[in-house]
Structure formats: C-alpha cells, structure tokens
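Note that one protein chain of the assembly has been removed; the remaining protein chains are unaltered in position.
The block that comes next holds chain A.
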Amino acid sequence: MAFSSQLLALPLPFSSRAYSRSLANPVPVTVALLQRHHRTISFTNTNNNPFPYLDNNLAITSGRKISLIRCFSALNPELKTTLDKVVTSQKVVLFMKGTKEFPQCGFSNSVVQILKSLNVSFEAINILENEILRQGLKEYSNWPTFPQLYIDGEFFGGCDITVEAYRSGELQELLEKAMCS
C-alpha cells in the first residue's frame, strides 16, 4: 500500500481540493481562459478571492506568478517519474475506480474479481481519490478509460482486453511468466 499513499501525497503545484471542486462545477470559462489567455493561472485556496466573478477559487493573476500551470497537460515530468516507479513497483498494478475491497465501477470490479480468482497479488490504486493522477494516467497510458492493468511495468489493457485474455488463457500465461521472472 506504500505507493498509493505516496501518490496521494504528491506535491501538487496547486491545491487539488480547489481543482476538484472546480471540476465538480465545470465552468467553461476556465477552459476558454486556458486556451485563449496564456497568462499564468493560479489556483488559490483562500476565501478572499480578488476576482469574485470566478467563484471556484480560480484566479487569474496578470504579472505576478503564483502558480505553475501553463499548459493543458496533467502529466508533468514529476508525475511521469512517479508513475514509472509505481507501475514497476509490483508485477501487477491495477489503476481502478474504488478500492480492491470496494470497487466503484462494474468494469473495475470485473478485473479485480479475475485477478483475485487467479490468486495474483496486485497493487490496486484508486484513481477516484486524485483527479490529477486520473488525468495524468490517461496521458501516460494513452488510454482514456479505467480500469487500467499493468503487468510487469507494461500496459496490458482495460476491462475488455483483460476479460478476453482471461477467457483465452493468455492472461494466466502472461501472469505466470511475470511472476517467475
């Protein structure tokens, strides 16, 4: 479990709470602003927001550089290095919605049940707890949905692929190879 807590404690360039709150009330303004204005955007967690018309803790600072967000990508080099480490930390790593014990999505659950039935020890990381991780992973894996299964540090597939491989026996073979190496 060590790595999942490490991921959640990532030193983020801005408050993830503010960011997730802003995601809960998606304001097209933020997207338009990111696209049209190349100023530095800062996410502040204070209540004395000098720009009251943007009431989701997103303030644009002209001139004064507070934060580090310039581009759209959620995958900064730091996150990438961390993900490199996570996917190789164990033979089998599953990025899913919910936890091993309480999956919060049918597809994630299918993969968990398959891995459990094969008696494979795997690390399960809940991407619902960290929106930055969630978006970063989509870029990192070049895969837009979850669950995402990594075997031996390599992206294996999502739910459909895992189920198909389980039916054909390919998954068991690959896992055996990974466990023995």
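Throughout what follows, a contact is a pair of C-beta atoms (placed from the backbone, for glycine too) under 8 Å apart; a residue touches a chain by one contact, two chains touch by 3 or more; residues count from 1.
Criterion: contacts and distances are computed from a predicted model.
Within the choices "Putative synaptobrevin homolog YKT6", "Arginine-hydroxylase NDUFAF5, mitochondrial", "Phosphatidylinositol glycan anchor biosynthesis class T" or "Bola-like protein", the name that UniProt assigns to the complex's undisplayed chain is "Bola-like protein".
Interface with the hidden chain, as seen from chain A, comprises residues 24, 97-98, 104-107, 128, 142-145, 155-161, 164-165.
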